[in-house]
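The following block contains the structure, expressed as structure tokens.
Of the protein chains in this complex, all but one are displayed in their positions.
For clarity, chains are labelled A and B in written order, and residue numbers in each chain start from 1.
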Amino acid sequence: MNSGRKLRMVLLGALLGTVASMSVGRAAEPPLKVGLLEDVSGDLAFMGMPKLHGSQLAVEEINKSGGILGRQIELIHLDPQGDNARYQEFGRRLLNRDKVDVLIGGITSASREALRPIVDRTTTPYFYTNQYEGGVCDASMISMGAVPEQQFSTLIPWMVEKFGKKVYVIAADYNFGQISAEWNRKIMKDLGGEVVGEEFIPLGVSQFAQTIQNIQKAKPDWLLTINVGAAQDSFFEQAAAANLNLPMGSSIKVMLGFEHKRFKPPALNNMHATANWFEEIDTPEATEFKKRWHAKFPDELYINDMGYNAYNALYMYKALVEKAKSIKLEDMRKVIATGDACIDAPEGKVCIDPKSQHTSHRMRLISVGPKHEVKVEKDYGTIQPYWLGEIGCDLTKKNDKDQYTPNHLPKKS
Amino acid sequence: MSAEVFSVFYQFADVFAFLILSAAGLAIVFGMMGVINMAHGEFIMCGAYVTVGLVNLGVPLAIAQILAAVTAGLIGVLVEFLVVRRFYKRPLDSLLATWGLSLIVTQSMLLIVGSAVRGIGTPEGSFAIGGYTFSTYRLVLFGCAVAVLAGLYIIFMKTRFGVIARATMQNAAMAKALGARTGRIYAISFGIGTGLAGLCGALYAPTMTLIPTMGATFVVESFVTVVIGGANVLLGTAPAAVFLAMIRMALNASYGQIIGQIGMLVAVILIIRVLPEGLSSVLVRRGR
Partner (left out) sequence: MFKLLEGPQTLGRGRMFWSCFLVGLGAALTYPLFADSYDVGNFAYFLIWIFMALGLCLMWGYGGMLSFGQTLFFGIAGYGYGVLAINMGGGSATIAALVLSVVLAMIAAGILGYFMIWGGINGIFFGIVTLSATLVLAFFLGQTAGPEWHIGPARLNGFNGMKGMDPLTVGDFYIEGSALYYVMVALIVIVYLALRMLVNSGIGNVIVATRENPQRAEMLGYDVRKYQLLTFVIGSGLAGLSGALYTSWGQFITPSSIGLPAAAMPIVWVAFSGRSDLTATLVGSFLLLFGFQTITVYSQQAALVLMGALLLATVMLAPQGFVLGIGKLVADWSRGRRRGDGDVIAEAGRLQSEES
């Protein structure tokens, strides 16, 4: 009896000890390291700040609710100041020195292209969180933002139907602008429309008197404005002052650059855009999300789509890791290949497309009124990022590590 | 037809105003004292931000613009006293000092004011000729550019201060020996220069996006204009602006902005090759 009791005590003690040591082992598990590169200095700071905030908010929320696979997240943010060389330096630093488990960030396409060769030589997943000109077929990269087939093949037909077949394009003279203009030409051709003028503007140009006159000479029905950066945004103010008064469409205005908050009305009057996110969405999930954001960052002028996508990126990473039960890129890609790498985001459900590793989005067409009020004109529902898959990019079979455009398609094999 | 003629004039006036307004301040600072003011763009930014701030407080635009120019001028005098004063004997080092200053100012503005400021909108008013509509405010800018040139001419050619300033510019030691207070002349001239930069920012503030790095869009054009104007800035800057504006406008109109930008820079290279001392050297020679 005595000895039996003793035995029981010992057994109980051993059991307790094991449990204790297990929980100690659990708590000591190192945090997951998330490397983040966002410009919060320099020209692009006004777009980079919301991206940093979105990541910080997501990390805080995930950590509060128990982390990923029980591990906390440690966010390591470096500020490349808009310099591509710094992107490379810091990309290497995060990957080789801090040995992060996932890399997120980059604003311009150039910064993404600076990072890709470095990421491709590791087995670390990389999330790019901007809407962009599309076409990157790379197994290491997961794109969270909207792409042209989601934005232009909705916007342009609508604009043609509503305003007419003649369009004038003003675009920033670099890859994003040129490839977007290429998309416009392709879609307009299919619609039987006419591009009455195309003007490419060097980055940093801020004076548009000549452009405004060229537009008036060409007499378009509407304008496609894919000008980029703070300097080029001056176009809207100058066009309004010259009483240009044309309907405008864009893939980057309003939800991304929040020009309707930065300019005095009615400079952005009659602007149209297709967006997966804009702060004026008023579904219950979106309202809840906005409330959490503004509680943490009360000074935020506008929650733009980049910041929102950056927030989603961490939840997508969490979903992938938890489904794969692993932080290895190859295991996560197996989850993506099944096609149910999905999360319930504030816009609705979004999933990663297995072939291109880009994200499906619920797209809405919005318009800006004379007092800069935003109205939803049409809800397209969920649109898949189908284009890369159609032209022959299939990351489940082959890793191309290339960027395609309508003029630069994969070689037929 | 008359619409086309007017539109050519309008485009020329627009580029000309941009070049003159952005270069006038630099011309004084660089031409008078040989200081390479890399913070020129930041004085422009200062003018723009002060204007917007005052307008948001309810001050009428025109008054806000004048106050902004004055503010930039006073800050300029302060900067001259604290920093620039030490560099008259070694102007190339002023490049490093003012560049450091410009880094500090832009980033501090970002930290203090935030990354984006809401614009104030261009004053109402447009008019139509033929099929074109034009903004009235752009013509106001042209008027201001001409007024700035006239004002500089009067200050430096017709006043006592101007005579002493030009004497100091020619030979500082001699002027000092003759009793001119060169230190004060330099401070005032620097203040006028930065005040003009502030004026440029104030005038363009309603038409542009305001970000802390906005000054950078003015800098290349202003340096180029001043340098091809040559050593005698009072004589050289205006013809340089006329010349560059014509090239830029013609190329912009026929080949688009990118060729306009490249073409202007190529023109600069060629002009300096032909006239290594700048445009004013020819004008001065003619004058003699």
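Going forward, contacts are C-beta pairs under 8 Å (C-beta built on N, C-alpha and C of every residue); 3 or more make two chains touch, one makes a residue touch a chain.
Since this is a predicted model, take the numbers as computed values, not measurements.
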Residue, one of A:F200, A:F236 or A:W387, that touches the chain absent here: A:F200
Residue among A:L75, A:A114 or A:A286 touching the omitted chain: A:A114
Chain not shown: contacting residue from A:N63, A:N84 or A:N214: A:N84
Positions on chain B where the hidden chain makes contact: 36, 38, 83, 86-87, 89-93, 95-97, 99-108, 110-111, 216, 219-220, 223-224, 227-228, 258, 261-262, 265-266, 268-269, 272-274, 276-278
On chain A, residues whose C-beta touches the chain left out of the figure: 40-41, 77-79, 81, 83-86, 88-90, 92-93, 96-97, 108-110, 113-114, 116-118, 173-175, 178-179, 200, 202-203, 403, 405, 407-408
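Keep in mind that, in the parts below, only the chains that are shown with their structure count from here on.
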Inter-chain centre distance, chain A versus chain B - centres from mean C-alpha coordinates, in Å: 39
Chain A residues within the chain B interface of the complex: 41-43, 45-46, 49, 173, 199-202, 204-207, 209-211, 213-214, 216-217, 219, 230-231, 233-234, 237-238, 240-244, 261-265, 267, 299, 301
Interface residues, chain B side, partner chain A - complex: 7, 10-11, 14-15, 18, 107, 110, 114-123, 125-126, 128, 131-135, 137-138, 206-209, 211-214, 216-217, 249, 252-253, 256-258, 261
